[in-house]
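Omission of a single protein chain aside, the complex is shown with its protein chains in their original locations.
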Amino acid sequence: MKYIPQLINLLAAGILLLSFAMISQRRIASLINIFALQGAALVAASVLLGYTSSNADLYVSAGLTLVLKVLLIPWLLYRVIHRLNVRWDVEPLINVPTLMIVGIGLVIFSFSLALPISRLSASIAGGSLGIALACVLLSFMMMITRSRAVPQVIGFLSMENGLIFAATAATGGMPMIVEFGIALDVLVGILILGVFMFQIREQFDSLDIHHLEKLKED
Amino acid sequence: MSALTNPSQWAHLDWLLAAVAAWLLVGTSGLFALRRLAFVARVLFPAGGAIALVVFGVALSAVFAPPEVATLPLGLPGLPFHLRLDGLSAFFLMVIAGASAGVSAFAAGYFRKGEGTPPGLLCMEYHVFLASMALVVLADDAYAFMVMWETMALSSFFLVIANHRIPEIRRAGYLYLLIAHIGAIGILLAFGVLQANTGDYTFANMRAQAHTPFWASVAFLLALFGFGAKAGLVPLHVWLPEAHPAAPSPVSALMSGVMLKTAVYGVLRVSFDLLHFQVWWWGVVLLALGLVTALFGVVFSAAQVDMKRLLAYSSIENIGLLFAGIGLAVLFSAYGMKPMAALALTAALYHVASHAFFKSLLFLGTGAVLHATGERSLGKLGGLIRYMPWVTWLTLFGALACAGLPPLGGFVSEWLLLQSFLFTPGLPSSFLNMLIPVVAALIALVAALSGYVMVKFFGVVFLGQPREEALAHAHDAGAWERLGMLWLVAGCVLLGLLPTQFIAVIDPVTRHLVGAGLGDTVAAAGWLLVPVAIERASYGPVIFLLGVAAGSAIAYLLVRALYHGRSRRSPAWDCGFPWQTARMQDTAEGFGQPIRQIFEPFFRMERELPLPSDSHPRYRVTIGDHFWHWIYLPIAAGVERLSKWIGLLQQGRIAVYLLYSFLTLVAVLLVVMR
Amino acid sequence: MSWLGFLSQLLAIVAALLLAPLMTGWVNQCRAWLQNKSAPPLLQPYRVLHKLFHKDSVLADNASQLFRAAPYIVFGCMVLASAIVPTLSTDLPLSPAADAIALVGLFALARVFISLAAMDVGTAFGSLGARREMFVGFLAEPALLMVFFCASLISKSTSLTTIVGTLAHRELAIYPSLAFAGVAFTMISLAENARIPVDNPATHLELTMIHEALILEYSGRHLALLEWAASLKLFAYSCIGLALFFPWGIAEAGAPIALLLAMPALVFKLAVGGAALAFLETISAKMRIFRVPEFLATAFMLAVIGLLVSILLGA
Partner (left out) sequence: MHALYFVLGIPIVGGVVLALTGHRDAARDINVGFSLGTFLAACVLTAQVIAGGPLFAWDRQFFIDPLNVFLVTLTAFVGLTTAIFSRPYMRVERDHGKMTPPRLRLYHSMYQLFSFTMLLALTTNNMGILWVAMEAATLTTVLLVSVYRTAASLEAAWKYFILCGVGIALALLGTVLLHMASERVFGPEGGGLLWTNLAEVKKQLDPNIITLAFAFLFIGYGTKVGLVPLHNWLPDAHAEGPTPVSAVLSGLLLNVALYAVLRCKVLTDGALQTALASQLMIAFGLLSVVVAAFFLSRQKDVKRMFAYSSIEHMGLITFAFGMGGPIANYAGLLHMTVHSLIKSAIFFAVGHACQKAGTQVMEDIRGLIKVSPTVAWGLMLGSLAILGMPPFGVFASEFLILTTAMREQPWATPFLLLGLGVAFAAVFSKVLPMVFGETTVKPLAHSPALLPVFVHLGLGLMLGLYIPPYLDLWYRQAARMLGG
């Protein structure tokens, strides 16, 4: 029982670590795996939090995340990359060591942002807000530095993970109806993105988003 | 309620509102007769002119009446349109209506088939223009004022581009509305200062506010910017010589003769009515700007080869003189010299009226010429006195008045203005005393140059031999056109001959604005115009006219009585030079050449001189405006460069866009958490 | 209006009408003497006028009504001008009708009409003359106004009679501003009256002429009126100069004796002035037309400086 808070902190650290892993990962397939793993860590953290706070809503939330982020979306992404045959490596726009350094800076920045709040907070997950913030910013950075559609989408989804983590860890879960709404939006969003990727592929013969630079000020 | 239904109990303002409504009604009827030219021309425009006459009469009597107020059920909640008819508005309304009555009558005969915009629509725009000008001077809150002000700009813009198929006209219209709009924002900001954060936009509230000199000056400068843009003060004048000529002639007449005066009204309203006090340097600024404008206008006017552009520049000149007069009034008023301020202000207001009449008249004259010949370029006109005697002789009055010659209207105002300069040695500042002679000299120079310009205008268009053969088929103006011009001629002449009576009309206005008036001293002297005392200065236009007329008549009679009156006709002598063609006369360029030479730095000239060996030598000169190159083109280039740089922000890469979001987020987080 | 005033006004007009050609004749005579030529008789201008009045007026084919009306209007203007300039007396009933500014306006009115008339026929020389005339005028007019203003600042009035009255009855004092104004006025007068160095009244060399070009198409009675008007203008200018700078001898209101004495005084002053004018014309050379602006601008500047001086020194 008394290890549970430590376990949650460990999972939080794991989520952060997986975010770093995503930044450094070049292969799309591995990227999807890491994403699924991050989802799993999120599910575990949710369940543990639900257990400690005896908040049944968190179990539902964990279930939603499990279905969506661990099972459905990775499966969908796999199908997409199979069908579109885009499993090769992708190099980030900026080299990985630089990204790591910037990432560390972002973590420090997030922690310092969260510090005044977590200092006030008595909740077990007070410190996890900083981690959630860091995850969001790291995913944001990942989206910036990837030039292919799929990694960009994964970055987007990973950001969502960070948000869900913030929601569960920092507040004990959003109201149920909101949780469902969020889940629905994510699901529809990923479906639309999937359709888009096919259409983009159809139009440009590639998922390289460099092709999507025609609309600009010239 | 009974007062509203019973016209015998109507106050002045009720009549005026009814007239404005009638204008709008006439305009709207135009929409229903979109292409029925005969109806629009013979019924609607004369109806508009008749309404203008009513407005003229009501406004004339309202000048002497106490202020009246009204609110319309329009506008913002809590801020319905406030209207107020006081001396100042009544005076300007009178000028507006007086000139537009003649213009409307002229317009009845002017519009023909085949112009770009259908006549019914033109009629609508025209009457909305009239109504909005009337409401501008009646408005008593900032919102109503701005709405009417911009409606005025908008309706006149559409009138300017009536013939929108010509790219130059569209360009002129564009420039016009752009500068008008930017000016309007300036005025709006001035009102923003004047309301002093009370949230109450009525002029009554603005009058009640006590401003620090700083804020008062800010308001004044913003208002000067805004109204100056409308009036065509240098360097905000560039739209004027483009837009005024582009419009159909009756509209040019209204714009130059009437609409510019609303800007004068605005400056007077803000600096004398809404603000309680004046700071002396405002007067200096006004004087300086006015003089530069006047000199610039007249010099450019002399160099023009397009008759409507020439008149447009002459309008700039007159506006400059007006502002110089107002500047002097501000200067006197700032030092508490009320009678002197009243004198200067009277001069300015007098000029407002006389310019409205003579400039409208001149534009109508060009309109008639344009119609008869299809030609605007001075270089292709000439000799029209033999084909269009009515237009020629009526226009002559306008030209003489514009040249500031006695005994017509333009001279009285210049006379009063110069008189007010002669009182400046009373000013307590020696610096200003030094300045004034220079100013007076420039005013005199401008007045003399305007005579030059008018001789050029009138002589080249109407006198001499026709420069094109087609001119021999020119026809004189029709009855409506003559009627309109005659009305304006009557205005010029009466303004010239009855200054004492007219100053009695101005008197309540100056009393209201600067607390003193010329009315009493002037009325005491009867037929002579005596602003202060008979030993100081006097002018009797009627006696003057009678003197000249008697001299001429007696000479004529004596010559006829003592000698035979035989005349013979023969070819012109011209020092015995045998081949005389129309092309040997001075061209418009040639007539303007001395001015171009003397004031060379004013112009941005591009000349193509023919070589001696050219078999078909052609001489071409284009006159450019320095301000265009000094101010407007750099601004345009700057905007373009800046927008090019800003365009670099958006290069289509989604990663970069995300980076913007990211950096913005980080920046905001840093800001909020500091 | 007193009888005396009426009388002096009438006298002034008659004197002007009669003396003006005489003055022209006198100047011509002086000039001929100075140039060692045999002089025309003093009364020659009268004979010329008489001859011209007798001739048929030959009008160009396309001359309009404006062309025929202009000589009378110009003549009328000049008559009024010489009526309001205090020549013999300051008691002039017509004088309040036009002060100094209006007088300048009056000259301008005449100038505009004669220029328009010159453009009417549409010959090369006519429009050339009109352009040059207006061009001289636009510089000379404000300069003349400034000269008047110098005097006005001293007398605190623009009314000519008041100015002359004040100047005539002051202590003998030297006004520096009037010195400037005097020089300026002399230069303006030369230009305005078509005198050397600006114009040559005796020339018939087409390219250099101004005044002659204006009236080139006129003949007969019209030409006579215009010549007479030109003489009147010279007379009026001379009288203005005398009134402003040598105002002594001009009678006041209600002084019939003085009025009688004024006449010989005027004739004497005019004779001296005419001789001086002839002298000036003889010693100077006609300048190129392009130099005229400089000449006139100098006059203008001098007048403005005079104005400045009068404000600066209070004199």
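Per-chain residue numbering starts at 1, and chain names A, B and C are given in the order in which the chains are listed.
Here, a contact is a pair of C-beta atoms (placed from the backbone, for glycine too) under 8 Å apart; a residue touches a chain by one contact, two chains touch by 3 or more.
Here the structure is a predicted model, which is why all the values come from computation and not from measurement.
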item	value
Displayed partners of the chain not shown (whole complex)	A, B
Residue of B:Thr71, B:Thr151, B:Ser377 or B:Asn433 in touch with the missing chain, whole complex considered	B:Thr151
Chain not shown: contacting residue from B:Leu557, B:Met605 or B:Val668	B:Val668
Contacting the left-out chain in the complete assembly, out of B:Phe56, B:Tyr143 or B:Phe544	B:Tyr143
Positions on chain A contacted by the hidden chain, ascending	53, 55, 113, 116-117, 120, 129, 132-133, 136, 140, 143, 149, 152, 156, 159-160, 162-163, 166-167, 170-172, 174-175, 177-178, 181-182, 184-185, 188-189, 192-193, 196, 199-200, 203-204, 209, 211-215, 217
Interface with the unshown chain - residue positions in chain B	73-77, 142-143, 146-147, 150-151, 154, 161, 164-165, 167, 170, 173-174, 177-178, 181-182, 185-186, 188-189, 191-193, 195-197, 199, 201, 639-640, 642-644, 646-647, 649-650, 654, 657-658, 660-661, 664-665, 668-669, 671-673
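Just so we're on the same page, only the chains that are shown with their structure count from here on.
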item	value
Label of the chain whose CA centroid is most distant from the centroid of chain C	A
Chain centre separation (chain A, chain C; CA means) in Å	100
Approximate Å spacing (C-alpha centroids) for the pair chain B, chain C	36
Centre-to-centre distance between chain B and chain A (centres being mean Cα positions), rounded to whole Å	69
Touch list for chain B against partner chain A, complex	647-655, 658-659, 661-662, 665-666, 669, 673
Sites on chain C touched by chain B in the complex	53-54, 56-64, 66, 72-73, 75-80, 83, 94, 96-99, 101-102, 105-106, 108-109, 111-112, 115-116, 119-128, 130-132, 134-135, 137-139, 141-142, 145-146, 149, 152-153, 156-159, 162, 206, 216-217, 220-221, 225, 290, 293, 300, 303-304, 307-308, 311-312
Residues of chain B that touch chain C when the two form their complex	382-383, 385-386, 396, 400, 403-406, 411, 415, 418-419, 422, 425, 433-434, 436-438, 440-441, 444-445, 447-449, 451-452, 454-456, 458-460, 463-465, 528, 534-541, 543-544, 547-553, 555-556, 559, 562-575, 577, 580, 582, 584-586, 590-591, 594-595, 597-598
